[in-house]
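Pasting a structure below so you can have a look.
Removed from the display is one protein chain of the complex; every other protein chain stays in position.
Naming follows writing order (A and B), and every chain is counted from residue 1.
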Amino acid sequence: MKKRPTVGEILQAKGVSRRGFLKYCATTASILALPPAMIPRIAEAIENARRPSVIWLSFQECTGCTESLTRSASPTVEGLIFDAISLDYHHTLQAAAGDQAEAARHAAMEENDGQYLVLVDGSIPLGNPGFSTIAGISNVDMLKETVAGAAAVVAIGSCAAFGGIPGADPNPTGAVSVMDLVTDKPVINVPGCPPIPMVMTAVLTQFLTFGQLPELDKHGRPLAFYGQTIHDRCYRRPFYEQGKFAETFDDEGARAGWCLYKLGCKGPTTYNACATAKWNSGTSFPIEAGHPCLGCSEPNFWDGGGFYEPLSTGRFDSGAKLAGAAGIGVALGVAAAAAGRSKQAKFTKEG
Amino acid sequence: MTTPQETTAPAFPFHGNVRPLLNEVMHALDRLLETDVPTTIDLASLPFGPGELEHLEATLGAGELSAKLDALGTSRIRETAFPGVWWLEHRNAHDEVVGRYLEITRTPEILSSQDADIVAGRARLGDQFE
Partner (left out) sequence: MDLLAFAKGPALQVAAYIFVAGTIWRIVGIVLLKEKVDYSEPRKSAGLMAALKVIYTRSFTASPFKRATLYPKMLAYVQHLGLFAVIFLFVPHIMFFKGFLGFDWPGLPNNIIYLLGVASVVASIALLVRRLTSPVLKLISNFDDYFSWFVTVLPLVTGLMIPVRMGLRYEDILAVHVLSVVLLMIWFPFGKLGHAFLVFVTRGTTGMVFERRGAKT
């Protein structure tokens, strides 16, 4: 197996000074949501980390996740990460296609057997393999084949993590998530529709820096970014507690930046880093822009109640069934009254 | 960039983040004076509301010393109007902000010349003589 260069060697070859490297490590600590005190450890770890091979598979997806990730062009810190890793296969980004591209994938798999990372975006259709194929290979086959020699699998975006929009009712393609199919390798879910770019690169950086996968929550999401709800870090939280809510879009409350609970915000049940990391390099996030959180990093968020229905709305059936229940109540009441009346008549007669 | 509408937005952006942060800075300064231990606060991890970060920057102001670092993009290292409190802002080659810190210290580490760089520079200087 070819000895891969360390990241330290790569950066040195690029002419990055030690100061520049320290800056890189500081921003990496920020990305990994680690305290600044960890920077020396990160510096040591990055210097000695070997460049891992990464294979990216795109299945039933809208390409939003790849778009989100590539918004930051190199040589930004995120871009450096992609220089530091060896992205050996990405059929949206790569120029090659067809047999040669597939040959490249197989070469990377063989060369790095047991050590490469597989990144997946998009759900996998099981209904009919023909729904989504690459170079004539069905998604499910390509996934099984590629994952066989992987060190770990990262499911990027809500489609890969939970089934996403293809998996939403009525799920016409029989779409399933990566973790439904991969049970013998560690799977990390990085959900979001799309995920925050920084979160995606942070998971890779974590693997790069420490050679291990991050601590995960019950849905397989890295705790560092999915450990807190939007509600718990939302800057509009004081308004929620004070009872100041926007009633409609663009009313006085909305313009004053009040809480969006009444407009359907799913912040309280959504775990993601939007409220702190924000989007577009920390510019803003949906709530700050005036739109309630959709809950896009949660399983089945498409079917989890209307986007503009408050979180506390019950999911009731039609009124017809309730009227039926009322009817039953009346019937039972009449029956009870009849029984009562006959008892009353008996007492009156006796008494 | 998000700009609240001038007519209806509150004049003083208050989402409760600036005061506790300044309090933390005060404690960090006390710690620095008593024990010589520096503190770094990562501003990226805090849920600032619109306008709060600008308010914090304006409150801390600018001091006597300011430095510009050109490595993997520009970084600005500036002592605020409160000596010992440094504002560090890292940008990438596309001028996007990738890191923002408050360092409460005598000298931020990144200002010092690094051993590895000194060694490399010494070698280069030696080459020039040959």
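Odds and ends about this structure:
Going forward, a residue touches a chain if its C-beta (ideal position, glycine included) is under 8 Å from a C-beta of that chain, and two chains touch if they have at least 3 such contacts.
Values in this document were obtained by computation on a predicted structure and should not be read as measured data.
Just so you know, the chain we are not showing touches A across the whole complex. From the options A:G114, A:G127, A:G211 or A:G340, the residue with contact to the chain not on display is A:G340. The residue touching the chain not shown here, chosen from A:R18, A:H90 or A:H231, is A:H231. Listed for chain A, the residues touching the missing chain in the whole complex are 229, 231-232, 240-243, 245, 261-262, 268-269, 299-300, 304-305, 309-317, 321-322, 324-326, 328-330, 332-334, 336-338, 340-341, 344-345.
What we mean here is this: only the chains that are shown with their structure count from here on.
For the pair chain A and chain B, the distance between mean C-alpha positions equals 31 Å. Put simply, chain A touches chain B in their complex at residues 16-20, 22-24, 26-27, 29-30, 33, 35-37, 72-73, 75-77, 79-80, 233-236, 238, 252, 255-257, 275-277, 281-284, 288-289.
Contact residues of chain B toward chain A in the complex are 1-2, 4-5, 8-10, 15-17, 40-42, 44-50, 52, 69, 71-73, 75, 90, 92-94, 96-99, 101, 109-110, 114-117.
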